[in-house]
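One protein chain is absent from this view; the other protein chains keep their places.
Let's look at subunit A:
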Amino acid sequence: MELCPSVKNILLLDSEGKRIAVKYYSDDWPTNSAKEAFEKAVFTKTQKTNARTEAEITMFDNYVVVYKFVQDLHFFVTGGENENEIILATVLQGFFDAVGNLLRGTVDKKEALENLDLILLCLDEIVDGGIVLETDANVITGKVASHSIDAGAPLSEQTISQALATAREHFTRSLLK
């Protein structure tokens, strides 16, 4: 058994199974077509289920997949067949809630694509090379949303609009917490 809990991939697909953002941490799918095949299979398998209130789960090709849907967004987290299901569900919940925070309540495909940079950063903060980095949605949100100027930079280098932006970010962050 793999001793350290590990995540094989995290997927964010739309309501037709197309990619919005995906991240693979394992060599199990060496090519893009292998990845697409996996996504298609996972999507078709879970499409008809209702995973809107609670995260759902399924076994698939010796993988455990936990998933949750909102609007036209489908969130998936995949682990090996012996992985602790609840750890995977915790990662999924962290990702799901963090995206919810970052998109400020309007969680749908359009909003997700418009803020794709935030979603990519979010993926980057959750898992590193398969190892869980952080599962607390608020912490993840905080790390992603700290869109301010380098604190070390002299104040004079900041433009008015940047200063305003910084202030706004600080404000939203404190609201989110």
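Note that a residue touches a chain if its C-beta (ideal position, glycine included) is under 8 Å from a C-beta of that chain, and two chains touch if they have at least 3 such contacts; residues count from 1.
By definition in this document, contacts and distances are computed from a predicted model.
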Notebook entry, point to check: So which of "Coatomer subunit gamma", "TEN1 subunit of CST complex", "TATA box-binding protein-associated factor RNA polymerase I subunit B" or "Elongator complex protein 6" is the UniProt name of the chain that got left out?
Noted result: "Coatomer subunit gamma"
Item checked: Listed residues A:Val7, A:Val42 or A:Ala89, member touching the removed chain -> A:Ala89
Notebook entry, point to check: Which subunit A residues would touch the chain omitted from the figure, given the whole complex?
Noted result: 1, 3-5, 19, 21-22, 28, 32, 34-36, 49-50, 54-59, 61-62, 66, 84-90, 109-110, 113-114, 116-117, 120-121, 124, 128-129, 131-135, 143-144, 146-153, 157, 162
